[in-house]
Each structure stands twice: as C-alpha cells, then as structure tokens.
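Shown here: the complex without one of its protein chains, the others still in place.
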Amino acid sequence: MNATGRKAKAGSGMSERPFTHQLLADMLRIRRMEEKCAELYGAQKIRGFLHLYIGEEACATGAMHALDADDNVVATYREHGHALLRGVPMDAIMAEMFGKAAGCSRGRGGSMHLFDVARRFYGGNAIVGGGLPLAVGLALADRMLGIRRLTACFFGEGAVAEGAFHEGMNLAALWRLPVLFLCENNLYAMGTALDRSESQTELCVKAASYKVPTLKVDGMDVLAVHEGTRRAAQQVRGEGGPFFVEFRTFRFRAHSMFDPELYRGKAEVEEWKKRGPIHSFSAQLKAAGELTEDGFLELDAEAEAEVAAAVAFAEAAPWEPVEDLLRDVTTPGAMR
Amino acid sequence: MRISYREAMRQALHEALANDPRVFLMGEDVGRYGGTYAVSKGFYDEFGPERIRDTPLSELGFVGAGIGAALGGMRPIVEVMTVNFSLLALDQIVNSAALLRHMSGGQVSVPLVIRMATGAGRQLAAQHSHSLENWYAHIPGIRVLAPATIADARGMLGPALADPDPVVIFEHAQLYNMEDDLRDEPNEDWACDIEHAAIRRPGSQLSLITYGGSLPKALDAAAELARDGIDVEVVDLRVLRPLDTATIAESVSRTHRAVIVDEGWRSGSLAAEVMARIVERCFYDLDAPPLRVCSEEVPIPYAKHMEDAALPQAAKIVAAVREVLNV
Partner (left out) sequence: MFDFTLPSLGADMDEGKLIEWKVKTGDAVSKGQVVAIVDTSKAAVDVEIWQDGVVHELLIAPGEQIPVGTVMATLLEPGEEAPPKGAARAAKQAIARTPSVPGAAVAEGARLRISPAARKRAEALGVDVARLEGTGPGGAVTLADIEAAAQPGAPTPTEATPAAHPAADRNAEMRRAIAAAMSRSKREIPHYYLSETIPMARAQKWLAQINEGRPITERLLMAVVQLKAVAAALAQFPDMNGFFRDGRFEPVQAAHIGVAISLRQGGLIAPALHDVGSKPLDQLMRELADLVKRTRAGSLRSSEMSDPTITVTNLGEQGVEAVMGVIYPPQVALVGFGRIAARPWVEVGAVVAMPTVVASLAADHRVSDGHRGALFLAELRERLQRPEEL
C-alpha cells in the first residue's frame, strides 16, 4: 500500500484523516508542545536539562508510524516527540516536565526519563549509548519467549563512539535479534561535529562491519523516514536479525536550553531550516493539492489546543508528597 | 551430605534452570568451557546454547542485555568473571539496573541476578584480586549478597531470582573449594533468607563482624582466641545491602566491643560503614574503640608472601581482638 494513500491508524489520538495529514498533524503536535516547553522553561515551570527536538520531528513521526503498537521502543534523552507519538498522553508528558505526580514517570524522571511501560516505551535514557544493550536484551527476551515483535532503539550519532554501540551491534548481529537500530544523525554530538569525533563518518559502514544491513534516509523528509523504517522493520520481522537505519537530520535549536552555539555557523543552521520538515512537507502537500492553508491552520489550531490543555493539566496537578521520597527505589512488598 | 561451595552453587543454578524456563545463564565461557570456576560444567549439554549463553568479552553489552531481558520478562543470571571485569559493566548496573525502577516512577522492575567472583589469595595479582563489594553496596536499588557458607551458596540464588529487583551475588574465589555438610532437607528446599546477618559463632566478649571470604579467617581467629579463654562472637553480614543494622547493633550492644574484618581496602570500605553504624547505634554501649582489619592500602601484589601480608589473616584478626580487649 502506498504510504500517502493510507489512513491514520486507530488510537493515534486524532480523528480519521488522510495519513499525510496525520503525519503533518503529529509533527505539529511535537513542535507546538516543545515550543511551549521552551517558554515554560524560561518561566521556570520546567527545570533541569531540556533537550528539544525541533527540526528533527520527521524522524520520530515517520518512524513511529511504521512500528506496531506491540513493538518495544527505547529512546534517548531527546525523546519528547517519541513518547508523544508512542501514545503517551501529552498531559502526562507535560506533568512530568513540571515534576508532578501525574507525570508519566510520576515526576521522578523529568524531561530525560519519560517512561510508559504499558505502551512498551522503555524510556528516555540519558547515558549516551546506554539504550542499545537494553534494546538487545528486550529483543533477546522476546526471542526466548517466542514473542514475535521487534525492538526499536533510537540513538544519536554521538552514541556510535561509545563501546555500548559496538557491543550492542555485535550482540544483536551475533545472536540475530530483532532490533531496529534507528540512528538520528543530527551531525553534532552536543557541540562536536561528526568529522571531529569519528575517523569513519559513514555510520552505515560501521554497522555493516557487524554484518548488519543498513539504510540511509533523508531525516528531513517524513515520507522518506516512514518508508525507510517500514522497509527495515519488515526485514527485521521477516528475517529476525537487526537492521540499522541512519536518518540525516538537524536540530534547529541549542543542544539543551542554554548553549551559545559556538560550534556551528548561523548560515549552516539557516540552510537546514529551509528544509524544515513541517514547512517543506506542508508545501509539498499544498503543491499536490492535498492540503489547503485553512486545512493547515486547522491542524495547527488542534495542536495548540492540545498543548494548552496539557499545560493546564500539568499546572493543576498535585505535587507528590515529600513523605513518599523513598518510594520506588526497590519493589514494595517483595520479601521486605 | 558433604559438598563443596562450588557444587552447592552448581546445584542451586541447576535447580533454578530446571524449575523456571525464564531463567537462563549468560556470561563469558559459561557454556562450552563449563564456567571459569567450573560452576556451570555440563549445563551447556543439558540446557542448550540458548539458555547457557556464551558471550563475547563484552561486559557492558551482555550485562545491559541481561537488564533488557529482565525487563522483557526473563529471569537472567548474568555471570561476570570477576568483580574487576564488572567495572566495564558498571554503567549498566548503576545507571540502568539500579535506577530504572525509580526513573520510571515505579513502572518497571529489573529481576536480574548478577554473579561475580571476588577477592584475592591466589596470586592473581593486581587486576584480578579486587574486593569491590562496597562499590555496589553503595547503590540504592540493588541488593548485594555475599554467601560465605555452603548453605548460603546453595540457598541464596533462589530468593535472589525471586526478588523483583536486581541482585548482585559476590562469590569469593577462595571459597569454591571449601567443603562442609549441607543439612538434608526432605523437601529439597534450601532457600534461605536474604535479609539478615547471621551469628556464626556466639560469644560474649567481642563481636567479630565480617562477610564473604574473610568469614573462615574470622572463625579460625575465634577458635584460636577461645583456646586462650577469650570468647568472641562471629557475625556474618551475608547481605551487604541493605545492611542488617539490627543484628550488628544487638550483638555489639551485648558484647560492648567490635572488630570488623573486610578484604576491601580500609578507606571508604564496607568496614567503615559497619563501624559508622555501630557508633551511631551503640555508642553508649561501647567499652573500647572498634577496630578494623582490612586489606593494606596497596594493589594486591603477585608474590605470595607479599599478597599474604596485604590481606586480612587470622593472626591479624587475633591481634586486633587482643588490642581491643587489652589482653
């Protein structure tokens, strides 16, 4: 089936609409949510580290729509969009950012540790590369238990310098485990450009050295991301072994909230912004006669309304009582 | 039934593998080789390569995979050859296994057991002789066990697997050949508690508090002291996290004196933690300053006489006890 002809999947939180509109709507939801987060950070409602995904929305959006609801997802500390499109309610994400007990990690995790195990979303992992061995283990468990699902593991290109990348890649390939490695290559590991940290900048070559099949995709093109991920996932499900997909993408904002961006030129950022995933995709749809300006504004207004409701929810949500401080260090009631 | 520590551990593993299909053993040379300490000898043929899973020399990778498999519904037992090599996996143990439950607001548990050999005494020199139990005992979210008897080697694994949270088991390499009677259980259930310290030898004049590979040395010291009419109690910590402060405090409050024996280096040691708790809880019952017998502050040397000199030994323990008692 042609991706552009599909309808949105049930349960994605939106009404029945053309699949392309759903992709656009979801990118807008991430964008508007994160813009609000930046604002709330300034207002000191959100604290700690806040790593925004703005500019990279096509990756999570395209990839998540290519996964099944039953698949495992392991993500990084830049995971707000992934959590949202995995189905974690925006209310619960926003409450988590606020540190409220109604947050998806009960306020214990914050921006970098969004979890929703019921949706098989195994969290924001803030140790670069730390998610890869976990993903390998989740896939190993499924294999041993005879469960046919894949584990999607998102990570940035910075992780390929970590031993965990190589060990995880090797184990997955050696044991032929159903892991879909999804590398979001935004060219800068914090402030270090790829060619300043890697002798081999072709990431697919690294993965291929472990005999893992690879695919390189334009991460600014949501349809390309979706189609690439779909094909990779199909192969993982069919043949059982891992697959490595590299999304070439770019983050438009600072690494975290405060970052003078000394490591890259404004011109480079502006050049990438011209290819911004939302505006290029909406322009493409308009040119094809599949979207009107009113239609776009309607999707945007929906996203804005969802964000406003989430903020109101987070504001009103209660704090966890400090008497509960020692909760959830170990499992309650287990032999204790 | 007289068996070795190695055999007790082997029986425990065998029982776990036979009773629960979710249990599998993973680590370097656990399979075809039969285990570095021969604990899993014969398992590869019996249970197959899926459940007796040989891994590359990839501690970070396979410990992390064990955590993931535990999240995914399995009950992995990950063997790390020695505590030294576990440092390569420290990130996954500390940053993932111990934290996932808390970071997720209580959504997940990590029912993982990590076994590793620890300790010196076999002339393996500096990089294979560490005792770093206290590093792990520092971390909230994991349970740390140190079986020092045949019964504990046989009985701790079952409850450790039943614990929904990560458990690290330290097996002192010097204990594998130790033999003792294992009491016969009609129902073949050797499961023991993994909550409490145990008094291995009751006594009245001083509490000798220790764990793991130092327990036999402490018992030897107590026997020697008894010949001179000095009556010493030996407390085996067994569980290094969470520490059983109540048993320690009860013993010291009764004997009024304490010597702590720990193969870790003195600075920042478990012995230091035990001593701190004694002072917090028993200050007004103390009749003399507590002392520690720890490893000397030197990497473990290769030469036998130097290695012996670096480690706690029965003679050093006897001397420390006599110093505290002033006899």
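Here the chain labels run A and B in written order, and each chain numbers its own residues starting at 1.
Throughout what follows, a residue touches a chain if its C-beta (ideal position, glycine included) is under 8 Å from a C-beta of that chain, and two chains touch if they have at least 3 such contacts.
Values in this document were obtained by computation on a predicted structure and should not be read as measured data.
Every shown chain touched by the omitted chain in the complete complex is listed here: B.
The hidden chain makes contact, of the residues B:Pro49, B:Pro242, B:Gly268 or B:Pro289, with B:Pro289.
Residue positions on chain B in contact with the hidden chain: 254, 256, 283-289, 323-324, 326, in rising order.
Here is the rule we go by: only the chains that are shown with their structure count from here on.
Between chain A and chain B, the centres computed from C-alpha atoms are 41 Å apart. The touching residues of chain A, when paired with chain B in their complex, are 72, 103-109, 113, 115-118, 122-123, 125, 127, 130, 132-142, 144-145, 163-164, 167-168, 170-171, 174, 327-331, 334-336.
Interface residues of chain B, counted against chain A in their complex, comprise 22, 24, 50-51, 55-56, 58, 60-74, 76, 91-92, 95-96, 100-109, 140-141, 143, 159, 162-165, 194-195.
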